[in-house]
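Here it is: the structure, laid out below.
Missing here is one protein chain; the remaining ones are kept as they sit in the complex.
The letters A and B name the chains in turn, as written, and every chain counts its residues from 1.
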Amino acid sequence: MQIDKLEQSLRPAEREKPPYPAKYITMANGQKLVVHQAVREDVPVLLEAVRPLIGVAKDFYDIVAARLYAELLGWYRFRVKDEYCLVGTIDGEIVGIVNGREVNADVGMSYHTMAIRQGLRIGAQLFAAKMEYHLDFLGEQEVWIVAESPNGFKRWMIEYELEARPQTWHELGGVPTYVLTQALWQKHKGAKCGGRRPVSDELLQTARQMILPQTYAQLPGWRR
Amino acid sequence: MREVGIVGVGHTKFGKSGVPFGHLLSLAAVEALDDAGIIPGEGHGVDQVIVASMGAGMINRQHGVASALVDSLNLRPAMAETVENGPASGASAVKLAFMAIASGMADVALVVGGEMMRVVSGWEATDFVATMLHPEAEYNYGLTLPALAGMFTRLCMEKYGIAETDLARVAVKNHANAMHNPVAHIQLVPDLAAITTDEDALIINPYVAEPLHVYDVCPVSDGSAALVLCALDIAARFKHKPIKIAGIGQATDTHAVAERAVPTDLLAVRLAAAKAYAMAGLQPEDVDVAELHDAFAILEIVEAEEVGFFPRGQGHLAVRSGATEIGGKIPINTSGGLKAKGHPLGATGVSQLVELTRQLRGEAGGRQVVGAKTGLAVNFGGFGNNVVATILTKGEE
Partner (left out) sequence: MPIEMSAYKCTNCGQLHHPAHFVCVKCGGREFEPIPLDEEATLVTYTRVYNLPEGYMKPFISFGIARFNNGLCIAGQLETEHPAAGMKLRATVGTVKEGIGQDYLGLIFHAID
């Protein structure tokens, strides 16, 4: 695609980020959840995975899906700076998505955590993987986090004992900001962050297929 | 005293309901009425309706549920009561319907147990269930059912050498059974190694209340179950041959759990079962299939001992040997139990008897216990301070 001067001027200058090394976690049913980093070209399929949930009001899926959709689209169209996205797959099927952004060398901005498949604590694993990326691989000192659902508040703010910093403005708006500092991460990651590396080529190839879910438990009767 | 049997069963899919509470109750009720061949309206013949629910008032802001249900089902002018006895509400309702028929006050009764708990968050549900604990000595401390179960589990583990893996084995067995039960909430079989010994086991199966993990604890479910009971002397009116309610026993224990003389005993379970056996004229070895209240994995193990299936301290060995699996010496929780089928509080005691009826009728499909003639259910209220045991038997062929 030809990029004209005007388009060029609209695009953010991206920082080179170290990649997130893929890992797998053996879930309760014995299946392997593979967490790997999506590339920009993956976005269209991720949007299709998210889109059906935009209409699900229960458990705040609608707001999370709508905003995640917009954020991923913003990344795809070069309108968000230094965004990344990690995808959870089981047998190649997309079961969860998390994303965020590197603000600067010291600060990470957590965006959204969406578990598409329910009942296996996939959201908790993906959230932990996202924090691992910010604090262990990008080397940031803290991650700014907001919760949009009571469940999120319980899982992140309370369980990780996040530091309240309401004076800090999070990019998702005026929801009070909480912060996962390196110190809190070191305290909690042993109990929260699992997974094994390296992921075998075969498993990673399967993960990269990123098969769209055909049904969603959140949408009874819906089929792709 | 007239003899009483079950001639109709109904059961919704447990899990997330998505319909109003009254509708949820009606779904199981009409299935049971249809199963019995009762046509609502004039001359329906249902004398008594009893609804079991623990949280209708508190969670759903609905009282007089049984009166509403009778009208909704067009069963007026049947007598109607709502029964609240904590998580044992279901079996209590069956007991009261039994008494109504046995006494001669009624010929036919409809019992419906139901709960809609997923309209509130998990922590609100935990709080609501904890309101049955001792207000000053337990509830105000933040103690919950999982907390008491955790402390009880630790004592049993230390006394009898039960391992955390034994608890997980109960879960794996019950989840495997639930795969054959279309009304079960959870359709997933946990992998024993993944939830116990795998490097990430503590992360994917974290503690809820040490030493209990997520997979040692039942889920929060919506659902309803229903039974049609009748006097055996009029059972010929109905489509199905009746399954006889041969024995019912009930017993209570201290409200504050810390006050119990032997903290590893479930005395009310033992006493309730003994009464039920005595009434039925049966022994533990006569039971072919059992539904035991496994809100926490430890409860299935200890209840199996207290009802006389195994000597005290050996229930976990029976789990290890496979004795409690379908095909084993005494299959327990063929339905999936509370662990996998789900635990909509007021529905549970009724649901257990639906399962036993299906087993004794030979309608249990892939989870059928071949030749089952006698079933025992234990419905456990509070943390064991109010327990109902019920024995069902199949008549001679």
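We adopt the following convention: a contact is a pair of C-beta atoms (placed from the backbone, for glycine too) under 8 Å apart; a residue touches a chain by one contact, two chains touch by 3 or more.
Since the model is a prediction, treat every value here as computed from it, not as a measurement.
Peer 1: Would you mind spotting which of B:30, B:58, B:119 or B:256 touches the chain that isn't drawn?
Peer 2: B:256
Peer 1: Which candidate, B:66, B:147, B:227 or B:307, sits in contact with the chain we can't see?
Peer 2: The one listed residue touching the chain not shown is B:147.
Peer 1: By the contact definition given up top, give the residues of chain A that touch the hidden chain.
Peer 2: 158-161
Peer 1: Which chain B residues would touch the chain omitted from the figure, given the whole complex?
Peer 2: The list for chain B reads 121-124, 126-127, 130, 134, 136-138, 140-144, 146-147, 150-152, 154-155, 158, 206-212, 256-259, 263.
Note that only the chains that are shown with their structure count from here on.
Peer 1: I'd like to verify one number: the distance from the centre of chain A to the centre of chain B, where each centre is the average of its C-alpha atoms, in whole angstrom.
Peer 2: Going by mean C-alpha positions, chain A sits 40 Å from chain B.
Peer 1: Quick check on the complex: what are the chain A residues that touch chain B?
Peer 2: Result: residues 25-30, 119-121, 125, 128, 150-151, 154, 191-196, 220 of chain A touch chain B.
Peer 1: Quick check on the complex: what are the chain B residues that touch chain A?
Peer 2: For chain B paired with chain A, touching residues are 18, 121-123, 186, 188-191, 193-195, 198-200, 202-206, 214-215.
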